[in-house]
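A protein chain is absent from this complex, but the other protein chains hold their places.
Chain IDs A, B and C follow the sequence of writing; residue 1 opens each chain.
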Amino acid sequence: MKYNLMYDYAEGAHPDILHALERTNFVQQLGYGDDFYCGEAAQIIKSLLENEDAEVHFVSGGTHANLIVLSSSLRPYESVIAASTGHISIHEAGAIESSGHKINEVFVPDGKLTREKIQEVIEVHTDEHCVIPKLVYISNATELGNIYNKNEIELLSEFCRSRGLLFYMDGARLGSSIMSAYQDLKMSDLCELLDAFYIGGTKNGALLGEAIVIVNNDLKRNFRHSIKQRGGLLAKGRVIGLQFSEMFRKGLFFELAAHANKMADLLAVGIAQKGYRFYTVPQTNMLFPVFREKEILKMEENYLFYRWKKLDADETVIRLVTSWATDEKMILKFINEL
Amino acid sequence: MKYNLMYDYAEGAHPDILHALERTNFVQQLGYGDDFYCGEAAQIIKSLLENEDAEVHFVSGGTHANLIVLSSSLRPYESVIAASTGHISIHEAGAIESSGHKINEVFVPDGKLTREKIQEVIEVHTDEHCVIPKLVYISNATELGNIYNKNEIELLSEFCRSRGLLFYMDGARLGSSIMSAYQDLKMSDLCELLDAFYIGGTKNGALLGEAIVIVNNDLKRNFRHSIKQRGGLLAKGRVIGLQFSEMFRKGLFFELAAHANKMADLLAVGIAQKGYRFYTVPQTNMLFPVFREKEILKMEENYLFYRWKKLDADETVIRLVTSWATDEKMILKFINEL
Amino acid sequence: MKYNLMYDYAEGAHPDILHALERTNFVQQLGYGDDFYCGEAAQIIKSLLENEDAEVHFVSGGTHANLIVLSSSLRPYESVIAASTGHISIHEAGAIESSGHKINEVFVPDGKLTREKIQEVIEVHTDEHCVIPKLVYISNATELGNIYNKNEIELLSEFCRSRGLLFYMDGARLGSSIMSAYQDLKMSDLCELLDAFYIGGTKNGALLGEAIVIVNNDLKRNFRHSIKQRGGLLAKGRVIGLQFSEMFRKGLFFELAAHANKMADLLAVGIAQKGYRFYTVPQTNMLFPVFREKEILKMEENYLFYRWKKLDADETVIRLVTSWATDEKMILKFINEL
Partner (left out) sequence: MKYNLMYDYAEGAHPDILHALERTNFVQQLGYGDDFYCGEAAQIIKSLLENEDAEVHFVSGGTHANLIVLSSSLRPYESVIAASTGHISIHEAGAIESSGHKINEVFVPDGKLTREKIQEVIEVHTDEHCVIPKLVYISNATELGNIYNKNEIELLSEFCRSRGLLFYMDGARLGSSIMSAYQDLKMSDLCELLDAFYIGGTKNGALLGEAIVIVNNDLKRNFRHSIKQRGGLLAKGRVIGLQFSEMFRKGLFFELAAHANKMADLLAVGIAQKGYRFYTVPQTNMLFPVFREKEILKMEENYLFYRWKKLDADETVIRLVTSWATDEKMILKFINEL
């Protein structure tokens, strides 16, 4: 059995979550997110965000969250600006375009958008022959394992507002970003800076589920219709509400992210000490070290992970991901075998 | 606390399912449905269906299942024929149209399509100014609590094939239909008669999840792309695979449906004995009795249920739904209070 | 050669229009509707409508006009209420649904919507499981050759405003409606009563082209983007602008419609005098008389027309259409041959 360092969803859920499901199992509840637990979770999250006016909605996965929020926020000819490495750009099977909207993809080597790059997109979309770029999409942590810190988000936020752009954050790995040693952004900053975002549960110890947070009032209108129309309104919404309630009630969400980060740090230090380099700076629970073919073949005997990008005939970037459930012994074993 | 007779998803999941989640929680698995449990569940379902060539895919909800299958099966100008009471016609917030396809809605008082009604639709769609009706959608059990029996399905199936129409069944409550005392259709008949269908888990004791079964080879092509593009490919696909494995391994699925039906029978007999009539014949776990306003107001003090349709100034059809978890004592209490 | 009574677009354009094209042919103009003639035509139309704030846009056909206006006016989960005989419901190959929007089709025997029927639709669309009916679509003249008079339009307009519904009129045959002997509605009433509509050129003597009029400010925003995105922004927009300028400069539009109506009146009187009845009251340039099979077969030897609807084994409704170019002698001949 190979050990999975491929992603942060190789295991089930944190045991507390399963216990909560068991504990509440026979309590009858209303359907479609009108249940007690969704209400409770929404309230806890809003308190944490320090924003009582935000709307919180729960859906089962990240691609679905992105699809629902973006298609609900844009008029037909409005487009999304995203890094070409963005999850919506390359790894959602054209979900955004399927809803009718173009993604203006920006090439940025580290996967992080900048004001200059956004400005360049705006400048070439000048008349009715072009789409109107309307929403800026970032992932934090990014798909390349690095983060936007508070200042970077502030600059983008300010820029978006000055240009009439909506600012949205894909938080599939928000936990890992927030708990990163390099991060000064806080949960309570998010509603100040963003129009909408989602907090990822699936990749941080939930069985499944993401919490969409809508801050901008214009985007709140009939949002449940949008969820329903896209097939995302779960009859037993309680299943996700309860998990978020459990995760945020006493900080479990942050503990799990901290564990994943800690395991990644350990792994990164070990790899670096053996003399290997990284394709992007290690900041979260995803690492992108560079190895030679021979080394990778050997690792593949005992571990599962993605080959991310071939650099040349011999060298390849691989992706190593740790999770809330990663076993420290396995990390030490991995380093030891290098 | 009012007792919920509103729907069959007021409770969590059957305890065996929760135990299975717990038991397998720390076993690492591949993501996106490539895990052991999805494979196992698909195999068990195919054996039960007596069709090794069928493809089985798992998604989180029924609206999503309908949306994914239908949008994946049709060319842009092809339409769906459905009863005007069909779930896709009125209760999915325009999900099918959102994917670009018209629903040709047919008015049938009992919610059951007939060959004659389908033929009428075909006859008025004759040239390139019209859509091309291409797929017949039925729900079994229907949204009105009745069923299509084997002969009815066979006649529709034959008709569809002779007209080049795809034949699809929404099986949100397939368990209840199959276990109905009025039903002679068997699971092993389904692949003979249908091009695609789904087996509903959410409304029959699962935490969440539906199993899409694709029989027609043309519809299998790149189906996982369709799931992903619509936001339905769960990272932890194991969560649904495991539940279906658990439900079909030893017949739990059928036991749960049988319980729901038994409770509905008990309720129907009680209501009938008190002299009330039904809007549609009681055949599954959904009943549509007719009561007067005064009676309904009294029931509403202790029970949750839908007012379905106002018949006149005084009489209203209500919907009562039993589930795998319905407590017999509460049914007896309900009857007693009539 | 059979004489065409099939539709009002069997001939080319009124000669004045062709002369105008010739006269202006070598004058260089800006593209995409920014030319002098589009500007001039828009100004003339706005004066006629007595509304300087309306926006006027030109597109090449009616289905396109409907598609562009409706898809541009609605959010994804919003629907259109229309008669089941409406052009968008049955004769546009699912164009509206293709843009993602459901049409709530209402059965009205004479093809004319009423407040009661609209109200019925609203009442069954109550929550996020349903679409939100948002726009009322009527055709004037209707697809059954009758008209909405001023009072009928006023009642619908008032009703729509009180319910937050947009009110849109397909004016493919607006000329014939306005010039109908039964009509008291005037061009100058339209902007008072409607949110948007289009004035049909193709079916009233233009080579091609429809003039979309947007009254409601909310619907004006970025409308040219919507036209472009749907493929409707003609490089040589001048071709349509010039025609509308020519048609409305000195009343040609109304003269042509009056001729078509006069020919239809002549034909209707002749048919009635021979003892035949009509399926709908003859009010415009489209007639729906009822004939027996033997009679129809004989007519088909010399004339082209549609068989509209089979009433029983022997009787069939046919559709006879006159145009700006219909030859009075042919009408007399047709009557004579009855």
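One rule holds for everything that comes next: a residue touches a chain if its C-beta (ideal position, glycine included) is under 8 Å from a C-beta of that chain, and two chains touch if they have at least 3 such contacts.
Note that the coordinates shown come from a computational prediction; the quantities given were computed from them, not determined experimentally.
Participant: Relative to the complete complex, which of the depicted chains are touched by the chain excluded from display?
Facilitator: Result: the unshown chain touches A, B, C.
Participant: If I consider the whole complex, including the chain that's not displayed, which of A:C130, A:M187, A:L304 or A:M330 touches that chain?
Facilitator: A:C130
Participant: Pick out which of B:C38, B:I118 or B:I227 touches the chain that's been left out of the picture.
Facilitator: B:I227
Participant: Have a look at C:L48, C:I122, C:L155 or C:L208 and name the one touching the chain we're not showing.
Facilitator: C:L208
Participant: On chain A, what residues meet the omitted chain?
Facilitator: Residues in contact with the chain left out: 76-77, 79, 90-94, 97-103, 105, 124, 128-131.
Participant: May I ask you to list the residues on chain C that touch the chain which is not drawn?
Facilitator: With respect to the unshown chain, the touching residues of chain C are 1, 3-4, 6-7, 9-13, 15, 18, 21-22, 24-31, 60-68, 92-95, 98, 202-203, 207-208, 225, 228-236, 238-239, 304, 325.
Participant: Contacts of chain B with the missing chain: which residues?
Facilitator: Touching the chain left out of view, chain B contributes residues 32, 71-72, 75-77, 99-100, 128-129, 131-132, 222, 224-229, 233.
Keep in mind that, in the parts below, only the chains that are shown with their structure count from here on.
Participant: So how far apart, in whole Å, are chain B and chain C when each is placed at the average of its C-alpha atoms?
Facilitator: Between these chains, centre-to-centre, one finds 42 Å.
Participant: Cα centroid separation between chain A and chain C, in whole Å?
Facilitator: Averaging C-alpha atoms per chain gives centres 50 Å apart.
Participant: So which stretches of chain B touch two or more other chains?
Facilitator: 92-94, 98
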